[in-house]
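Only one protein chain is missing from this complex, and each of the others stays in its spot.
For clarity, chains are labelled A, B, C, D, E, F and G in written order, and residue numbers in each chain start from 1.
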Amino acid sequence: MVGELAGNYGNILLMFGFAVVAVGPALIISRMISPRKRSNPVKFLPMECGQVPKGEGRTHFMMQYYAYILMFVVFDVMAIFLYAWGGSILMLPKSATLPLIAFLGIMFAAMAFALYQSQRRNIW
Amino acid sequence: MIEMNATPLVILGVLGVAGVILPVLDVARRERFTQMYAALALGALFISIGYVGYQFVSGVIQPGAVFSTDVLANDAFGGLFAIAMLIVAVFSVTGSISYMRNQKYPAVYYSLILLSAIGMVLVAYSTDLVMLFVAWELMSIPTYVLAGFMKRNPISNEAALKYFLFGAMSSAIIVYGISMVYGLTGTTNISEVIVGLTTLDASMIPLAILAVGLFIAGFGFKMGLVPFHMWLPDTYEGAPQPITALLAAATKKAGFAATIRIVIMGMAALHLDWALALGVIAVMTMTIGNVAAIMQKNLSRMLAYSSIGHAGYILIGLAVAPYSATGLQGSLYHVLNHAVMKGAAFIAISGVVVALAVTHLDKIKGLGRRMPITALGLTISLLALAGVPPLNGFWSKLMLFGAALDSGSVVWWGPWLAIAAVLNSALSLAYYGWIMRKMYFEGEDAKRVREPKSVIAVMIFSIIFMVGLGVYPDPVIQFVEIATPTFTIP
Amino acid sequence: MADAVFLALSVLTVGSAIAALEMRSLIYGSIALMGSLGGVAGFFFLLDAPFVALFQLAVYVGSIAVLILFTVMLVRRELIFKKIEDKRRKMAGIGLMLVFLVSVGALIMSSGIHQLESDSPPIDFREIGEDFLVYYWPALVVMALILSGAVTGALVLARREVENGSN
Amino acid sequence: MALIEFVLVSVALLGIGIYGLAVKRNAIRMLFAVEIIINAANLNLVAFSRYVDDSGGQTLALFSIAIAAAEVAVGLALVVVAYRMYKDVDIANFRSLRG
Amino acid sequence: MGTATGIIKALNSGVKHLARKRFTLRYPEQKLKFVGDGYRYDPVTGVGVAGLKGRHMLFHDHCTGCQLCSIACEGVAEAIAMVKVPETHKQNKKSIMPQIDYGKCVFCGLCVDACPFYALYMSNDYELSSFTKEGLIYTPAQLQVKPHVSQDAEIKITDRGATHG
Amino acid sequence: MTMSAQLPPGLQLEKVDERIMTLNVGPQHPGSGHMRIIVQIDGDYIVACDPDPGYVHRGEEKMAEYRNYITNIPHLERPVIHDSCNILYPYVLGAEELLGIEVPERAKYVRVIAAELNRCVYTLYWLAIYGIFLGHSTMFMWPSGDRELFIDLLEKLTGARVTHAYFIPGGVRNDMPANFEDVCLRQVRYFEKRIAEYSDIFYDNPILISRTANTGVLSRNDAIRLGTTGSVLRASGVDYDVRKKEPYDVYDSLDFETNVLKSGDSYARSKVPWLDMMESCRIIRDALSKMPKSGSVRTKLKPNPKGGDTSVYKRVESGRGALGCHIVSRKKPEPYRVKLSVGSFRNLIAMPYLLKGEKLGNMPSVYWSLNYWPVEADR
Amino acid sequence: MYVTTGEDEANEGEEVRLMSTPVPTAQPFLEKFPDATIISDDVDRPAILVPKEHIIDAATLAKEMGFDHAESVSGVDFPNDNQIEVVYHLGSYTNENLTKCVLALATRAPREDDPRPGQDSTRLPTLREVFYSVEFHEREIFEMFGVYFEGHPDNRRLLLPEDWADLPPMRKDFAIKGR
Partner (left out) sequence: MEFELLACGGRQIMSVIAPTFRLSYFLKSILDNVFWIIVLVTLVGIPAIQIVLFYIEMPVINGELLTPFLALTWLADPSRAIPIVKAFMYTDFFRIAVFPGFGLAALVAAGTIFVERKMLAKLQLRVGPFYCGKVEGILQLAGDGLKLISKEIIIPAKADKPIFWIAPVAFVGTAAAFVSLIPVAPGWVVADVELGVLAVFAVIGFFPIVTVLSAWSANSKFPFIGGIRALHQMISFEIPLILSLLGVVMLAGTMSLTGIAESQEFIPWIVFLPVGAIVFFICILAELERIPFDLPEAESEIVAGWLTEFSGMMYGLVQLGTYLKLYAFAALFTVMFLGGWSGPMLWPPFPEEIITDGIQLGPITATIPGLPLLDQAMLNGVLWFLLKTVAVIFFILLPRGVFPRIRIDMLLSLGWYKLIGLSFINIFIALALLYAGVLGPGGII
């Protein structure tokens, strides 16, 4: 029967929904009982240490560590791929570890290069 | 379980180790290493070629295309493609030595070429759709990077972006096709797929057609077949020329390798209804490619369109394969020849770019005097591409056109295919001749410039190859005959 | 119940896929893409493939979407909201899509797969692990090569060019 | 839920993806469209895997997700480079390579 | 290895302090004990007597209305104003006495130094806050009142740390 | 690139200035004092920094021209109420020279004790802020608590917790209360034990060392060239302490050392004041033992004394470095001109110099390790 | 690496204390600049008034003598002489004989009754090239007295509010309210 495992995972979503429903009213109540003064436009400026904001809040920024995000995408995949092996390792023959060692070896080499690159901050 | 000394695994091991170690060497980098990287890459490639040849000579390889129950097969079909692609990779690496002299990250560059070469070889060898897809991606993803490797150059970047978008789309479409095939047969191994498709329920046939259509579309993007060719000239023009050689001469062939395997599969499913479609695509492809090539002013771009045209020629063989024994042979032969010819042509252009920094047609006046060896190589490869008799291109074209004529006994459109192909060859001679005229008969005030040594090496090798095999083509024809998969009509 | 969930998921998936392409702001587009990917993950749950579903969530939503979001944030603000509209091309695209959908839909509806039902037990994730390491192990190694090539290539591409700096 | 429903959703996603690739000229949005197509394929694979009771489809889906990650990493790096160069992500506004 | 030992040392130090006594004066319940009854000044020797510089104490029977405190304050805070008082003293013919605005006073005690007649001292009272500015102005009559303070907390130092006991 | 001839116009590589973000740190910021630092950051790196003090400028020097030598005292201590004895010290020394007053011996010792206690008060406060700038909330609370010990002592001695107004031309305002010496010794001994515990949790903490070591390095030559002073100077390896080099009052008879570190980084700059506090405790104990047990502490002054027609420049070593006072007198009860040359203002010049090229995360630690007190710099 | 003063440094310190002998510092100035005035010839606190034409040379001479930093720069307004005096208090960290000594190098700039800071004749050459440490001090003098330092790269507001439009406040003709 299709969909028999979905129920268990559905509870996670239900919990998410419950939390949203349970705490969402706090915002609404807060909005209802808190004072709301619309008098001063300065009040709604973004925080800039008491100065009038200059420039854009969202700018082309923080590129020195962009390498880590690129690396994350790849190595996250690697880490979760390992779970396919680690979860079923008790069922696998011992020779099945060899391809995994090759896999890890290649990834280590890539990681060595990537870490070396991402450490050189002046190029990011 | 495939043996550990099978050709694809050995190539995977040799090139993989070299490709992975190169960036690590770059970490422990010293200034003088730049040439070393290329030497290491070349060494790995030569070892691989040697191993393939050794396997052929020792005769352990099964002839034709084998559909084993494993993910990779050790067959002659793959071996032929492997040799073709590895030769192009050697061209590309050699041509890059001068090109990469002042560029950054040569180690990564060569490593990516090696990785891409692994992918191409494994595409030819794979007998499982998953393996095919993964190898396809291993072939593609490094080339996306390589196409955009010249970051200072906006053209290279734009070419890479376009190439990436269409390439990603093509691979997405391929996965979709695989998913349809998998759904119909419940397996991804091609031999089992063939079995599954032959016993398919009649109500499922339209889906199988859809699946094979998606395959053709997906691989067609890489091969530059006509409705899917729009990215190709831009990319070939923008990418670094050694990489263009790799793209035009090798990844395209990988597309053909995959197509041939898939087409065999599709033939089982579809009972030959696709052959006419392939024929139409072939005619359209070569016509549009050659006609568009005439109008180009840029050398790279002209050759890009020309390579679209050649995809059409090769496709003829596929289209007539069920009706003519030599059709597929011709295709494979032309694949091998085209790899060398186009590779040599693009490496020659890269030499021109390195030495003179021009690709425009009007600016290569007098190239014959400025860079005689390069110009000679370019001329001979162009002539070979056009199919001028004593050169190797002639024989493969002859075989293809002959097959098309031969199939006329079964299908009515066979001869027409041959006529269109011959007309196109004549057309292509026109613009090739235009280039030669610019090179040799214009521009008097030219004096000789220094030609990059690596390009000269490639030129000499390819001239020997083209002329030699044009004069004495028998061994290659035998080789091709061994490698050609047998077509059985169920 | 399951049908209702299926319906909701398909509305979510298809709707947010359209929204991802048509939203004015690229940031909202990315969020809609996340919704679409999450909807597909939901389908995977319905199909009793929790390993794939969680892989999809962890990799697609957890890292690819983050990367897309981050890259979109690096783009100038006015570009995030800029949208190139070519009415004719759009109409043609919609027409193409409709033709495609109708024809393929008809093809599928007419084919035999709509009779397929399954009551076999769901596949254990351990079988997938076995697949990976016993049958598909060359593909796994090739996969590692892809990942390593991608990360080296992407790092080399994305780095900043320093004027006359050494490397 | 029959298989055909999943396949129909998948086809719808494929159509949307093709539409996006055909119409959009923003590199990031085209990437979105590619992702949508890959997802459609994955959905197809997993659905077939469930109905033919074979784990190969799930395995290929995992491979395809992982490859998509690698592809996106490279693609976004290309987009970043293009953005640095053109200050734009719209490939229609790039220098025209034609001609 | 040095990193690990350093981290363990720091954690150990933190955990050890969980057993220490708290070093906090719970102000409204506890008040610090001060030296003496406040700062005062001996004009004969010219030396002050140590004590808290809190709110002033004005001894009406010593004040002569000489304005010296006011003059001393002029350069500092201008907190002292001379005001008329209703009662008369024989030493204070003009019946003027200082009135101090604690909104301005900086508690420097220079006015005490200036007073040659032992009339102005400072006391231990420092809780002067008020809801209005007017409440901060202390008239001579208010200054006369001796503050009632109960200040007995002192820093006690034991083996388990210092506390305000 | 060889193809550069084909570049269409308008295309260029990314320029650095497009990546720069201007960030106002202060005045309403948890990581600035009463000042603003305009930093320009490129990603995580500061490319330029412009300190903008003046938010609490009160014109103390101008006000001093309108008040006589005595009534200036409560005013001039305002810029650094945490170190009010030390900032009055040079003024008082200068006024004594101008007015020609002799100071009793006991008063000199009392002054030294008060000044050293006050140095501890200031340094503990500074250390607390340094701790919280580095996110170490315990290092905020412990010095704040231990500071109470000294505040309590000073309150017993002077009658006020922070604004002491204790030094006066001619000595000090009042004598020590009875049993002050015992209380003082006991608390100083306790504090010496306590301060050693700081090293476990703060100064020997590997995270702190890795965070502050080798950041904001000020070399010895630069420290001299920029005219820095106090702990900044001594952390860069220059052995210069006014108490040693030009001893005032009774410092020449007391036994203490100056602490000089070589590395000149943020860590060394933060460690020197801590070591100085230990020396202060030593000075206090030494002074308490060498102090004359009885005697006057204040020379009686004439009302409204007038200075000569000269100018003096006196220096002391305060918590933030050498503190000079330039008094110009023109035979009036009021000084003609008072100029305080404060350590904070002198160290301010090092801030743009040090912060340039640092990471944004190092900004608070480098900034505060300069021993900069915004209110004092503004005066 | 992070150690307190070791024994050897302590010994050095002892030697330094013994070595430092005061030297007279005011005389060389008088020899080199005859129009300089020696205000004070004290060994520890010499004071010299140099005309503004020679101030850079005088500062260079002071630097050659061993003074390596400026401790303080104070301005004094003399409305009666119609001049503003700027006093550089120079000290030495490196020269052991001068550790006690603070040289007051004074110069005078003409004063205008109607000052327009930066545009009038109240200007002096900057000493920033000689003593880098005077940078912020000179900025302060500029805004407090209106003395423009020619060659100073950064004659900007430092302490006063950005919209200060009154007289430079430390001049004698700027009176505090109520006094």
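Convention: a contact is a pair of C-beta atoms (placed from the backbone, for glycine too) under 8 Å apart; a residue touches a chain by one contact, two chains touch by 3 or more.
All of these numbers come straight from a predicted model, not from anything done at the bench.
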{"item": "Interface partners of the hidden chain - shown chains only, full complex considered", "value": "A, C, E, F"}
{"item": "Chain not shown: contacting residue from C:66, C:92, C:107 or C:134", "value": "C:66"}
{"item": "Hidden partner interface residues of chain F, rising order", "value": "21, 23, 25, 29-31, 44, 131-142, 145, 201-202, 205, 207-208, 210-211, 359-364"}
{"item": "Residues belonging to chain C that touch the chain removed from view", "value": "27, 31, 34, 50-51, 54-55, 57-58, 61-63, 65-66, 69-70, 73, 125"}
{"item": "Contact footprint on chain A, counting only the chain that is left out", "value": "5, 8-20, 22-24, 26-27, 29-37, 39, 41, 43-49, 53, 55, 57-59, 61-62, 65, 68-69, 71-72, 75-76, 79-80, 82-83, 86-87, 89-90, 94, 97, 104, 111, 115, 118-119, 121"}
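Throughout what follows, only the chains that are shown with their structure count from here on.
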{"item": "Comparison of A-B and B-C by number of C-beta pairs in contact, larger one", "value": "B-C"}
{"item": "Closest chain to the centre of mass proxy, which here is the mean CA position", "value": "A"}
{"item": "Centre distance in Å when chain D and chain G are each reduced to the mean of their C-alpha atoms", "value": "71"}
{"item": "Distance between the centres, which are taken as Cα means, of chain F and chain D, whole angstrom", "value": "62"}
{"item": "Residues within chain E bordering two or more other chains", "value": "none"}
{"item": "Touching residues (chain side chain C, partner chain B) in the complex", "value": "104, 107-108, 110-113, 135-136, 138-139, 141-143, 145-146, 148-150, 152-154, 156-157, 161, 167"}
{"item": "Contact footprint of chain D on chain B as seen in their complex", "value": "129-130, 133-134, 137, 141, 144-145, 148, 151, 154-155, 157-162, 164-165, 168-169, 171-173, 175-176, 178-180, 182-183, 186-188, 233-234, 237-238, 297"}
{"item": "Chain F-touching residues of chain A, taken from the complex the two chains share", "value": "48-51, 54-55, 59-65, 121, 124"}
